[in-house]
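Only one protein chain is missing; all other protein chains are in place.
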Amino acid sequence: MSEPRPYDDVPGTTVFDERMARKGYHLNQFCMSLMKPENRERFKADNRAYLDEWKMSEDQKQAVIDRDYNKMLSLGGNIYFLAKIFSSDGLSFQYAASTMTGVSEEAYLKMMLAGGRSPDGNRYKSEWEKN
Amino acid sequence: MSEPRPYDDVPGTTVFDERMARKGYHLNQFCMSLMKPENRERFKADNRAYLDEWKMSEDQKQAVIDRDYNKMLSLGGNIYFLAKIFSSDGLSFQYAASTMTGVSEEAYLKMMLAGGRSPDGNRYKSEWEKN
Amino acid sequence: MARITAGVATSHVPAIGRAIDTDQTQADYWKPMFDGFEFSRKWEESEKPDVVFLVYNDHATAFSLDFIPTFAIGVAEDYAVADEGFGPRPVPAVEGHADLAWHIASSVIQQDFDLTVVNKMDVDHGLTVPLSLMFGQPEKWPCKVIPFAVNVVQYPVPSGRRCYNLGKAIRKAIDSFSEDLNVQIWGTGGMSHQLQGPRAGLINQPWDKAFLSDMVDNVARLVSIPPEDYIREAGSEGIELVMWLIMRGALDDQVTELHRHYHVPASNTAIGHLILKNGNNS
Partner (left out) sequence: MARITAGVATSHVPAIGRAIDTDQTQADYWKPMFDGFEFSRKWEESEKPDVVFLVYNDHATAFSLDFIPTFAIGVAEDYAVADEGFGPRPVPAVEGHADLAWHIASSVIQQDFDLTVVNKMDVDHGLTVPLSLMFGQPEKWPCKVIPFAVNVVQYPVPSGRRCYNLGKAIRKAIDSFSEDLNVQIWGTGGMSHQLQGPRAGLINQPWDKAFLSDMVDNVARLVSIPPEDYIREAGSEGIELVMWLIMRGALDDQVTELHRHYHVPASNTAIGHLILKNGNNS
């Protein structure tokens, strides 16, 4: 299962392939459950208690509680599933994206208005390691 | 949707193609609901009342109440779905098959023990019409 | 005989739906994006398609990880608008065209595409945002819709070439339907965007613009792009562009470009839009 993939050298990017899908199954199914209003209420009332109903790892639960999206991605979360968490929080895709890039929402918005992040210097991990 | 199919001339046989699947959608989904014990109980207690909860045609409902499996087949029922009805009744595939062939279960069992229904004379509708 | 008269490509960002539903299309941020669809709405008013075959992807809405079909075709009479977490979008329910959908499903499966046939599914922004962009805010959608969902979420996703060939199979199926119908095929999603990780916000304008051009007259290049190139060049969610190739495969080799629009940004995404008239007679 650990053969390298041609996209493994793309920096700052987690491709949701079977390696991740397996890791993240319960995390993502938990996210899916937030599509029901009653579940959203219960989750909001007590994150920890709701999470404890799921067969997730402690790391996964903590990452959810911390709203650490990069951590969730590394633990098998898929962005469309994770979106149910920040939607429950009333937050936008743009906000969530900014937290993953480590800048303020304002700075992120400014970057997007200026045409977005250029692919130059962002195609290969090696380019990131140089800096 | 009404182009002829190469299997249309097989006698005594309803092929569950899209023509039938469309007709039988609600009938088959009703059957599927009988996989839950609580639904079986409600159905058994009052066939008509339970059927009235489904978007089925009156013909379909009556065919179910009559346990007329050939009629159900002609109205879009698929045999694996219809099996949920005779299973709820505690009856076997062999019994259900016998009712569809119009002979007693005993006579049907005898035919099967003797090697089953021969394909000879049973391949084409024209062969049945001659008799 | 049913005929495919045109292909439409368009992005399908959720924020666009929100901008429409909250009446912000004329705000500074959104106006330039929506202006590019004015031609399209007028054009649809005169085209009056009977059916749109709408290629999109489900975004963890109808399909959880329990069940991920590579290709799923909707054959239902109607589809509810999904609650994606904020309540359903205030848009009309979607009416299907079960006759044509079943005909296509049957034909395409017999052409060795292993479809999942779906009788019940809620449709998310991937499907409703393109309808809003092309038809505005009617009481009722002006045509029937056949939803066709492609897995671009869980890898491996189908290759660009597989998608293009699927388009050819769909074309063959539609051409052989006996009823006289004006059918459009839409490919949605894209263009460059990445919603996740430290590289989020990636936009590749030269790459997108070349893609738009080659959709018209150099699709051979596009069908050869491997998945890792989409990810590297167009961001992790840029892979949605393989859905445009299904649309392109269903058109003639020669098409006439009627309209093109490109705008950055809509939320995290580069918006691309094309209207291609089928055949090279304008």
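We just call them A, B and C in the order they show up, numbering each chain from 1.
In the analysis below, contacts are C-beta pairs under 8 Å (C-beta built on N, C-alpha and C of every residue); 3 or more make two chains touch, one makes a residue touch a chain.
Being a predicted model, the structure only gives us computed values, none of them experimental.
Here is the thing to keep in mind: the chain we left out touches A, B, C in the whole complex. Of the listed residues C:D28, C:D66 or C:D180, the one in contact with the hidden chain in the full complex is C:D66. In the complete complex, the hidden chain is touched by one of C:G36, C:P130 or C:P158, namely C:P158. Against the chain not displayed here, chain A makes contact via residues 1, 3, 17-18, 21-22, 25. Take chain B: the residues that touch the chain left off the picture are 5-7, 10-18, 21, 25, 28-29, 31-32, 34-35, 40, 69-70, 73, 78-84, 87-88, 92-94, 96-98, 100-102, 108, 111-113, 115-119, 122-124.
Mapped onto chain C, contacts with the missing chain fall at residues 65-71, 106, 109-110, 112-121, 154-156, 158-159, 162.
Heads up, the rule we're going with is that only the chains that are shown with their structure count from here on.
Chain B and chain C have centres, each the mean of its CA atoms, that are 40 Å apart. Centre to centre, using the average C-alpha position, chain A and chain C are separated by 25 Å.
Averaged C-alpha coordinates give centres for chain A and chain B that are 49 Å from one another. For chain C, residues touching at least two other chains: there are none.
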